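Below, a portion of the complex is reproduced, with chain positions unchanged.
Going by the order they are written in, the chains are A and B; count residues from 1 in each one.
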Amino acid sequence: MTTFERLFVPAALASAVSDASWLAAMLRAEQALGRASGVELDEAAFDPALYDIEQLTEEGRAEGNPVPALVRALRERAGPEAHRGATSQDILDTAAMLVARDAVVLVRQELDGAAAESARLAAAHRSTPAAARTLLQQAVPTTFGYRAALWLSGLLDARDRLAALRFPAQLGGAAGTLAAFGSEGLAIAARFAAELGLDEPIAPWHTNRAPVADLGAALRAVASACGKIGLDVVLLSQPEVGEVSEGAGGGSSTMPHKRNPARAVLARSCARLAHANASVLAAGEYEEERAAGAWQAEWPALSGALAYAGGAAEAARESLAGLEIDAERMRANMSDDLWTEARTFGIEGEYLGAAGELVDRILARYEGSRA
Amino acid sequence: MTTFERLFVPAALASAVSDASWLAAMLRAEQALGRASGVELDEAAFDPALYDIEQLTEEGRAEGNPVPALVRALRERAGPEAHRGATSQDILDTAAMLVARDAVVLVRQELDGAAAESARLAAAHRSTPAAARTLLQQAVPTTFGYRAALWLSGLLDARDRLAALRFPAQLGGAAGTLAAFGSEGLAIAARFAAELGLDEPIAPWHTNRAPVADLGAALRAVASACGKIGLDVVLLSQPEVGEVSEGAGGGSSTMPHKRNPARAVLARSCARLAHANASVLAAGEYEEERAAGAWQAEWPALSGALAYAGGAAEAARESLAGLEIDAERMRANMSDDLWTEARTFGIEGEYLGAAGELVDRILARYEGSRA
C-alpha cells in the first residue's frame, strides 16, 4: 500500500526492505540458529522460494506476528527441531538487523554519492562568490563552494552515524534467559551471531531497543542532511534567484517551460516521511519481557525509515549530480554592498574570510573518510 | 515495501489505498474534468487497465509526481484535450479525496463493528461488578459494562469525526485561479465536483490543507479509540487479572499454552503507525501556490494513516468479538473493601453509582447514531 513507492524509493532499497527480504532474513536466522545449536536440519528447507510470505502474514494475525506460521511450515520441511530454543522475537529482531544492515549499505551508497557531488561542487566553486543568506535575507558574501562544503559536512556527519551503527543478533529464547539451551545458551548465542556476521550483544535486547533507536537516529540524520540540500536547491532554483537549476528539472503537466527542482522536492518529501517513520522507533514503551504493541509497530516503521532515508539520499545525489551552477548570477545577485564587502574580504585573491580554509578542512575530512 | 501489510491492514482497505486505486481515482478525476469542461474525449481511454502505474511512477521522478506521465499516456488515447486547464495537483488532490472517501467507508465499517461489539458488552454487563483501576491500582467498584460503554463512547466520538469529514474536489488550474478555463472556471469547478460526488469547496485548497489535516485528526481519533481498547484488553488479559481473554488468542512459537491477546496487540501497533503517518498530514509548510515537499509527502502518509487506522479498528473489532468475559474473576479480583463498597453502592440492585445510567446514556447515543 506504499503509495507511489518508486517515486520516492530507489528500487534496490525498496527490494531490500520488502517482505521477500524480511522472509529471507527470517529464514537465515532460523538456519543460523540450527547451525549454532547443532541441530540437524535439512538445509534445502531454508530456500525462501518455498514459502509464501503473504500467506504467512495473513496467518500471522492469529498470533500477532508471522513467525509461528513460518515455523510450522519450516518444520515440515527442515525437521521438528527447527526454531528450537528461540522465540518469535529472536527471529524477527535478528531479521530486522539483517534487513537493516543490507539496506544501510544501500543508503550509504546513495549518501556517498551525494557526498561526492557535494565535494565536487565545493572544490570547483571554492572561490565562486555568492550572497550568504540568513533568514533568507542577503547577509554578507560567502562562496558557493563553502555552502556546498557545509552540505558535505552534514552528509559526513550522517555517514559517521551510519558507520557507528551496531547490528546485534538477538537470541534470548522465550524471555531472554536462553533457558531452553541449558548451559549452552551463551555459547550458542555467540555462534548464532557469528554465523550471521552480526554483532554479539552483551545481553539480549528484546525490551531494550537501543539498536533500533540508534538506527532511527542515524536515519534521521541522513534525512536531515539530504532534506537540507533539497531545501537549499529549491531556494536557489527560484527564478528570482536563479543561481542553480536541476539540469533534468521536471516539467509540469501544464507548464512545459517550467524547470522544477523535482529531485530536490523529492528529497524534502522523503526526509519528512523518514522522520515520521523514525519517530516510531524510539518510543521506549516496551512492557516487561516483550512489548504488546510498540515492538510490532517497529517492522513497517523500520522499513519505511530505511526506504525514505535512502530515497532522500538518492534524490539529493541526483539533484546535485545534474545541478547547473550559474556563477554569474551569483555574482549579479549580490547587492553592491555585498560585492564591495566581498572584494574587501579578498574574494579576488581566492580568500573570503575563512571560507576557503573551511572548504579545505571539510574536503580533508571527506578525503580522510574515504581512506 | 509496507512490511507485513496483511498482518496489520484489512485486505479491502489495503486495496482501497493501493496504487491501483490511486490510478483509478486519477483517471476518474481526468474523466470528470473532461465532462465538466465539455471536452470531447474517448471515454474508453479512462480504463485503468490500460495504464501501468509502476511505470508512470518511475517516469514521474523526472517531474516529482506521476501525473505528467499519466497525462502523456492519456492524451495518446483520449485525445489532446485531456487534462486541459488542470494541474497535477488538481488531479492528485481530487484523487486523494476519492481514495480517502472510499477508504473511510471501510474504516467506518470496522469502527461500526467495534462499536457494535462494545455496545453488546456494555448491555450484557451493565451490572457485572468489577474493580475500577486508576494508575492501574484498584480504586472503587465499577461495572464491566460501564467500561465497555466508555470504549463505545470513544468509538462514537471517532465516528462523529469521520462523519463530519468533507471530501472537496480540487480544481484550480496551474495556480488556483482557474484562468485556463476563461470565464467558465467556477462553473466547471462546480460541475467537476458534482461529477465525482465530491463537495464543492469555496475556493481551491492547494496550499490550505484543512481537508487533509481534518482527515489526519479524524484518523487519529479512530486510532486512539481503538488503541485504548487494545490497551485495556491487554491489561485485563494478564493472567494475574484474567478478567477477559481473546477467544482466538494467539499461541506463540515456543509456548503453545499461551493465549496472547494478539488482536489487541495489533490494535495498539496499528494505532501507533496511524499516529505517525497522520503527523505528516498537518504540518502546514506549504510554500505559496504549491508546496515543494510537504504536499508530496502527503500521498504515502495519507494511505498509511487510512490503512493503519482501519487496521486498528479491525483488530479492535475482532478482539472484542471473540472476547471471553470472566465475570466471576472480576468479582474475585475485587478486594474486600471494594466488594463491600460495591454492595453499599447497590450493585445487587443493578445500581452502582451512576454507572448503569451512564451505560444507558451511551447506549442511547449509540442507538441514535444508527438511526
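In this text, contacts are C-beta pairs under 8 Å (C-beta built on N, C-alpha and C of every residue); 3 or more make two chains touch, one makes a residue touch a chain.
None of the values given here were measured: they were computed from a predicted structure.
The total count of identical chains across the complete complex in this file is 4, with 2 shown in place.
Please note the rule applied: only the chains that are shown with their structure count from here on.
Between the Cα centres of subunit A and subunit B there is a gap of 29 Å. On the side of subunit A, the complex with subunit B involves touching residues 1-9, 14, 17-19, 22, 54, 57-58, 60-68, 71, 83, 86-88, 91, 173-174, 180, 227, 230-231, 234, 248, 250-255, 260-273, 276-277, 279-280, 283, 292-297, 299-304, 307.
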